[in-house]
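Below is one structure, written out as structure tokens; the observations come after it.
A protein chain is absent from this complex, but the other protein chains hold their places.
What follows is subunit A.
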Amino acid sequence: MSAPATHHVTRLLIDNKAFLALALLVAVSAGMSDNFLTLDNTLNVLRQTSINAIIAMGVTFVILTAGIDLSVGAVLALTGAFAASMTASGLAPWLSVPGTVAAGAALGAISGLFVAYGRVQAFIVTLVAMTILRGAALVFTDGRPIAIGASEAADTFWLLGGGYWFGVPIPIYLMFFVFVLCWSVLHHTRFGRHVYAVGGGEKVARLSGINVNRIKISVYAISGACAALAGVVLTARLGSAQPTAGTGYELDAIAAVVIGGTSLMGGRGRIFGTLIGALVIGVLNNALNIMGVSSYYQMIAKGAVILLAVLIDSRSQSSS
């Protein structure tokens, strides 16, 4: 094959490597278990993936600006508790859910303020935020689960996690709704362009008239909002908010973003990749479950997949 043609093929593979990984995983899983490629299990995987996917899409914004958000799991726990207690007090979901998401956005924005104006590294800021918010979640819940109770409000709220519409779980709709929203914002609005520009080079962005600080605060707010929405879904599904909910979720989210091909150096990546990345992790978990692999080995397998994704990414960067 001629040089340009091979170049083209490798380019294509590189651009869609997350997709390829997903296809490969699905094919292997389907080959190893008859129970995998059923409609029920497919919906199951999608539903299980939805929480991580929603969080990861928010985190994508942060990573695109060359930042990182380690606080999403803690934000999920605290805002989930907010949602549960609001619902328990009889507040209808059409009030409590936006309220929860707004609270998540506000919590994220606080981290963003420190990153933007405090000029503290995102890693440190969000690590601190994670610690503080975990503590806050324990204080708020007094260390005990908060049940959403049994009321009309609670029944409606529960649908967000456990309900179906045309046979498809509601969380899946929410995941696709968030995806379409994020995709539109990133690729079709000025704000999205600015996010990429800030990650591509802050100095250039500044000289181009972009309010870099505002963009930074916004991306952390978006990340917080997504984490809060995920908190709503999780709380609704379980019927209660757990004070330690979402532990380790930040790592799954970052893994999904990275598998999806978004560069941790900022400026490059796509939200579609993140969605696929989340599905890769979801399918992997599900397939290993079906095959009866112990959860200890599951962690090792997940780590291996992430490592592979990062390796391919760094290789494709140096070869281009």
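Operating definition for what follows: contacts are C-beta pairs under 8 Å (C-beta built on N, C-alpha and C of every residue); 3 or more make two chains touch, one makes a residue touch a chain; residues count from 1.
Here, contacts and distances are computed from a predicted model.
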Choosing from "Ribose transport system ATP-binding protein", "DMSO reductase", "histidine kinase" or "Sarcosine oxidase subunit alpha", the absent chain's UniProt record names it "Ribose transport system ATP-binding protein"
Looking at A:Leu95, A:Val204 or A:Met299, which makes contact with the chain not pictured?
A:Val204
The missing chain sits against subunit A at residues 3-4, 7-8, 11, 188-191, 193-194, 196-197, 200-201, 203-211, 267-268
